[in-house]
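As you look at this complex, bear in mind that one protein chain is not there, while each of the others sits in place.
Take a look at subunit A:
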Amino acid sequence: MLLIRCPWCGNREETEFRYGGQAHVHHPQDTSTLDDQAWAEYLFIRDNPCGELAERWVHTAGCRRWFNAIRDTATNRMRAELPSARKPVTR
């Protein structure tokens, strides 16, 4: 069971959260100019590192707000919980 820190509510058990996958994946601009390859990249392809991944979580059973965290996918160590932001979290 992960212990996850919500930026607003503090440490809570994993059962209160839902996972939102990789953070900072933005809908493409100028969609009329995109080719199939670019659409496939946006729709289907995400980073899959063995190590740190910037990802989204939502505190579904609590404040219901989204936030970003950096988690190590090999150790589950989490850091830098921040409100969902457009700029990548690097702190």
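Following the convention adopted for this analysis, a residue touches a chain if its C-beta (ideal position, glycine included) is under 8 Å from a C-beta of that chain, and two chains touch if they have at least 3 such contacts; residues count from 1.
Keep this in mind: contacts and distances are computed from a predicted model.
Only one of "Acetyl-CoA C-acetyltransferase", "NAD(P)H-dependent oxidoreductase subunit E", "Sarcosine oxidase subunit beta" or "Carbohydrate ABC transporter permease" fits the UniProt record of the hidden chain, and that name is "Sarcosine oxidase subunit beta". Contact residues of subunit A toward the unshown chain are 1-2, 14-15, 18-19, 21, 36-37, 39-41, 43-46, 48-50, 53, 55, 71, 73-76.
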